[in-house]
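Removed: one protein chain of the complex. Kept in place: all other protein chains.
Now for chain A:
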């Protein structure tokens, strides 16, 4: 079981939407729902998740604090632009 956290400034609208989409894409790529847990959080809660999460999907972008986790961009899952490419990177990390 791997934990993926998706964080944005509010922890609701954007990160939730991104999390739902990513979960759906992971399943479509043959990853069973029992293999992962995905959480949408407020960026301020990130320090609590840093130790327990395996993968961090950020919607906050550059200039924000970096965390000691493999980090990916969540924005492509909102716009669809570049989503396939970012998904492949996440899948690669997930299967490690």
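In this section, contacts are C-beta pairs under 8 Å (C-beta built on N, C-alpha and C of every residue); 3 or more make two chains touch, one makes a residue touch a chain; residues count from 1.
As a working rule, contacts and distances are computed from a predicted model.
This figure omits one chain of the complex; the name its UniProt record holds, of "Thiazole synthase", "Osmoprotectant transport system permease protein", "GntR family transcriptional regulator" or "PTS sugar transporter subunit IIA", is "PTS sugar transporter subunit IIA".
Contact with the chain that does not appear here is found for just one residue of A:22, A:38 or A:59, A:59. Chain A meets the missing chain through residues 8-10, 12-14, 16-17, 20-21, 43, 58-63, 73-75, 77-81, 83.
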